[in-house]
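What you see is the complex with one protein chain gone and the rest in place.
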Amino acid sequence: MTADGQWLTFLALLLPFAAAAIAPVLTKALKHNAAWLLALAPALIFLHFSGFVGSISEGETLSAGYVWIPSLSVDFSWFLDGLSVTFALLITGIGTLIVLYAGGYLKGHEHQGRFFSFILMFMGSMLGLVVADSFLTLFVFWELTSITSFLLIGFDHSREASRRAALQALVVTGLGGLSLLAGLLVIWGATGVTSMSALLASESALRDAPLYMAALLLILGGAFTKSAQFPFHFWLPNAMEAPTPVSAYLHSATMVKAGVYLLMRLNPVLGDTVAWETILPLFGGATLLVGTLLAVRQTDLKLMLAYTTVASLGLLVMLTGVGSEKAVEAAVLYLVAHSMFKGALFMVAGLVDHESGTRDVTRLGGLRKAMPITFVAAVLAAASMGGVPLFFGFLAKEEIYAGLGFAGGWTAFLTLVALIGNGLMFAIGFAVALKPFLGAKVETPKHAHEGPILLWLGPLVLGGLGLVSALVSGLSHQLVSSPMSSAVLGKPVTVTISTVPHIGMPLVLSVVTVALGILVFAMLERGRTAMAGILTAIGWGPDQGFDQVMRGLTRLSFRVTNVIQNGRLDYYMTATFVAVAAAVLIPMGLYDEWPTVPQFPRMPFYEWTVLLIGLIGLGAVIYARDRLTAIVSLGIQGFAVALIFMLLGAPDLSFTQFMVETLSVVILALVMTRLRLSPTDHRPTGEKVLDVAVAGTCGAALGLMLLRVTQVPFNTELSEFFSQYSRVIAHGRNIVNVILVDFRGTDTLGEIAVVMIAGLAILALVRIRSVKPLAENKEEG
Amino acid sequence: MRTLIFRTVAPYLTSLMILFSIFVLLRGHNEPGGGFIGGLIAASAFAIYGIACGVSPVRRALYFHPMAISGFGLLVSAISGWLSLAFNVPFMTGLWTKVSVLGVPVDLSTVLFFDIGVYLVVLGSITSVALALEEREHG
Partner (left out) sequence: MEVALSFVVSVFFAVAIYLMLSKHIIRILLGVSIFGNAVNLSIFTAGRLMREVPPIIPEALPTPEVATASPLPQALVLTAIVISFSLFAFLLVLAFRAYQELGTDDTDGMRVAEPEGEPMPPLGY
């Protein structure tokens, strides 16, 4: 890639964040019409990435980037192949429509600017995630999607349900993110590469690594939580608390597809093993069934779609896990189809809600006259979802059945699962698309009529695309499906399926699916009642489990806090000093660094006297019976220290210590005369013994350490440097002072700043007037 | 504490201590002494004056608020550090010059001004604390 191209791609990755920064201001100025301008950002990025489609469809891949932390071989780099470019196009293409849709949907909302900002940031994170090459870039963007989706889901933060959903999504996907990080680190450790492109080039290095299983499970932990696989599926339907543009975006092309993206990306290096081909179809299949069955239970349009999204993700994971050429092609086709029809259907649901005031499917009907454009969009999208011939979803479904292969045993079972899932999704899709519009007109909270262009543009374009892309299937395969499948499989393949039905097993299964779908559609009411009964009978699910875990965590941390932070200072002090003693003694014991037994020091008599005075002062402080004795004793030990400095060739220290001790005694006396305090000890004997033990051990430990330090050879380099150059360079004969004001002047500047801040703080403390002068009254009274 | 003798002696004692503190400050580069010690001596001087004669005479004598003196000292120290940047040498590099005062050559340096800044910070902060506490004593 040329330097220009690299620069442009970098700009494209930054653009969403830049747009997010100006969105609030722009929205303040232009109200909801800011959407038209803001939608330019994703549209431009879409154009930029579509420029790569040509060369990538010819089998090229591009990787580029900038060095970030060379010492850790971390780069900010990206990798463009069929998979990442397709994702980038879906993210920005649907993103453009979503921004426009949000302009209409949140028209007049007081925080619309904030909303644009959040959704553009999310778009940028998602875009970065899918094009990331280095592991760290991938992880950073992965976490950014978790955080920005938290903001989006909790957008309506005044409602508790919203807050709960946001927190739930953050906790589940955040935990998954940690698992992913661990997985990436394991891969790094096992193969020594730090980027996707290098990993993909390493062929089967990872599969043969002894840590393969650990890496696989950790990566799956990240992917399954993000893509809402059973039993982590519960956060996705709850995330429907978010405004509809968020649901339409997060749950069609982006957030939840991140996990699927990761699996597809790693398929060439992690896949094609027994573990991969067992775990993925198992969890995927379970998710598919659970998702569709729960979807039947719902009456809320958005929740119905949410559960089918869970199901679709299960289907995608299952197909990726099967891993055969056809299965992967099917996954690719279905992923693209799903992004379009699910985005459209969510927007339709939001539109119906926006115009009629309800999205309860049992309270809607007969809107086709009032909202004809919406109706058309809904039918187009549902047809693709149900896999009706001539639509892109049909291609996907044919390929699914061809890919699963129904060869008996395991695959036959998977085929059956896919059949049931697809049939139920067919029913739900048409229930969402038809029930609100057909039948007799039902009175709705708001008088329904067609929404503005901002609202119906998105679903109509996406619904239409589902038809057009299938009609020109040769072109769509050449540009999108084949390069993407090749990237997922790690070898060049060509997708050939077209809208012309082939006579064969897939077609038969398709017909069965449609038949099953129509049957369920007709019996939807009865199925709903039955499912409701079953769910009430079970009573507990992961969703309630989440609440229980969170409550348990709160209780646990409350108890732990009560024990650790019990508010008693002596307890904290004891713990601190025990830790200090342990930190000094244990390493000395472990490495056998005890000081050697010293000789009895030979010192002049006066030096012994000074030391003795200090010790007497210490003893007097402890045994002082009144405050004056305590203050004077404190002074004695201080002056003894000053004398020690004096005797040992430190006149500067000695003077300073004398002045400081004098001032300490003075201010202590000033304060203590005001305080009616007795310095005598009231500790019970048991506590005294403990405290003496702790203090004695700690003191002995620090003394031993000091003794040990003085027994090792002393490095005089610095002291000699200062002695040599103090006069010559710094023109000063008092070396201590030269160090303070010249050699280490910046340190001293910081220190005098501390002195001044302490002075200010003290002044502020003295000046504060008591709110309720409790003690003062007592003293006066 | 406020005996007649103490009150009479205190102003003279204070003046002497402050003179001594300046002496200690200025000789600090070559002999024992320096800004920290000088500042502490001066602060003790004001504290003694405050104990003997009350806080308001000290505040009058100081004229500026002690915290303002402290702040000024920090400013002086910082500026003498920054001054070296004007001569294209790194922050805090000592600059020296000789000036002649009444025929006597005197070494002037940014280092000296830095030490004066230290002196003023210590003097101001600690005097401020001592006076604040004494004020409560008498107030």
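For clarity, chains are labelled A and B in written order, and residue numbers in each chain start from 1.
What we mean here is this: a contact is a pair of C-beta atoms (placed from the backbone, for glycine too) under 8 Å apart; a residue touches a chain by one contact, two chains touch by 3 or more.
Just so it is clear, the model here is predicted, and its values are computed rather than measured.
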item	value
Of A:G539, A:P598 or A:G686, the residue in touch with the unshown chain	A:P598
Of A:T362, A:T710 or A:T746, the residue in touch with the unshown chain	A:T710
Residue numbers in chain A that touch the chain omitted from display	160, 163-164, 167, 550-551, 554-555, 558, 565-570, 573-574, 577, 598-601, 603, 607-608, 611, 614-615, 618-619, 621-622, 627, 630, 634, 637-638, 641, 644-645, 647-653, 656-657, 660, 663-664, 667-668, 671-672, 674-675, 677, 679, 681-683, 691-692, 694-696, 698-700, 702-704, 706-707, 709-710, 714, 716, 718-719, 722-724, 726-728, 733-736, 739-740, 744, 747-748, 751, 754-755, 758-759, 761-762, 765-766, 768, 770, 773-776, 778
Interface with the unshown chain - residue positions in chain B	30-32, 36, 40, 122, 125-126, 129, 133
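Here, only the chains that are shown with their structure count from here on.
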item	value
Centre-to-centre distance between chain B and chain A (centres being mean Cα positions), rounded to whole Å	54
Residues of chain B touching chain A in the complex	24, 28-37, 40-41, 43-44, 47, 51, 67, 70-71, 73-74, 77-78, 81, 91-92, 94, 96, 107, 109, 111, 114-115, 117-118, 121-122, 124-126, 128-130, 132-137
Complex interface listing, chain A residues touching chain B	651-652, 655-656, 659-660, 662-663, 666-667, 670-671, 673-674, 730-734, 736-738, 740-742, 745-746, 748-749, 752-753, 755-756, 758-760, 762-763, 766-767
